[in-house]
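Please find one structure pasted underneath; my questions will follow.
One protein chain omitted, others in place.
Up next is subunit A:
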Amino acid sequence: MRIGLVLPAVPGYSETFFSNKIKGLEANGYTVILFVNSCNRKTKTSTKTKVAPKLSGNMVRIGMISFYRLSYSLIFHFKVSRRLFILDRDDGINFIQRIKNIIINNHIFSEPVDWLHFGFGTMVLNRENVAKAIGAKMAVSFRGFDIGIYPVKHPGCYKRLWEKVDKIHVISNDISELVYKQGFNNQVPIIKITPAIDIRFFKNNHKTEYNKIPHFITVARLHWKKGLDYTLEALALLKEENIPFHYTIIGDGPQEEYLKFGTHQLGLNDYVTFTGKLSHELVKKKLEQADIYLQYSIQEGFCNSVLEAQAIGLLCVVSDAEGLSENVLHNKTGWVVPLRQPKLLLEKIRNIINLPQTEKDTISQNAKERVKLEFNIKKQQKEFVGFYENN
């Protein structure tokens, strides 16, 4: 079976979700073809990769590429191009967009696949007929932003999709609920396959003793979705109570200035360290040195970092944003706190600090075992094979 995977770019080293999925499928005899918008030369892959035409830059360049791709499609893939044009027309897509669709999907036409799987919901917009045009089944994954945030700004954006898609993949039950909220009505199967991590890499090297001064840590892009400002506000309240602590934030992103200013304004300069983005190995090292992992996000599909922290044995406190309350089971493998409420986060952190060692150990142990059992790569790979096999 041939699977076409549509992604923004070739998965990087840290994007384990996709790379593990591809490895798993290939190991099970599937042929995977990557259809990407851009290809970073540094990111190497042995998987066959087709890159979409780049329609940016000066107008002359765009015009030439468009003309070439359109001519190529009409000469060598006339039937597919015609089918896509007609299907798009029947959906009321305007003429210019229909022509554009032939040009931008040109790299997909030449590769016969059984399944065309769009890795993010937003990637399928305006391309709902491509799979049918090439005679493949269509699958779409929803992961977080694409179903939690994008439709807020673009209401009804998936209306056309629900009638066209053959199977939907979600990474958590909450994401599944959001799919229904956007008008999906059980037209096709919706399958949950959660992310997974490399348990061997994150095997437990964590010390059994906790730091005298509690050390909190978060690994996240510095983006508003991650709720780091609420986290800092909770920690400022902790400081007011004269409870010593240190907090390390690993990652970079658009909110760096905001969060550094917030740290300063809240008087937390001596309490918070921003490390910037670190390598996988260094992240692991930093996690091993910490006691409590905080992920107080506003919106979160599932969050691999929380899985990794649990695998290492950290005590995890997360918000109840989408997949997080499934990632961490409240009072069993960690703690779940209602989002956007720094006072509640403060109370929870204070409680955890004061927990007896045995209780901390129990939670940590539960988390490690659950991650090992439920979120390992082999399980995920097996589920993906089932995803394409079971119709």
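The rule is simple: contacts are C-beta pairs under 8 Å (C-beta built on N, C-alpha and C of every residue); 3 or more make two chains touch, one makes a residue touch a chain; residues count from 1.
As a working rule, contacts and distances are computed from a predicted model.
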Choices "ABC-2 type transport system permease protein", "FAD-dependent oxidoreductase", "ABC transporter ATP-binding protein" or "Glycosyl transferase family 1 domain-containing protein" - which one is the UniProt name of the chain not shown: "Glycosyl transferase family 1 domain-containing protein"
Contact residue for the chain not shown (choose from A:299, A:327 or A:364): A:299
Residue among A:265, A:331 or A:351 that touches the chain left out of view: A:265
Residue of A:90, A:257 or A:270 touching the missing chain in the full complex: A:257
Residue of A:149, A:191 or A:329 in touch with the missing chain, whole complex considered: A:149
Residues from subunit A at the interface with the omitted partner, ascending: 148-149, 152-153, 224, 229, 233, 255-258, 260-262, 264-266, 298-299, 340
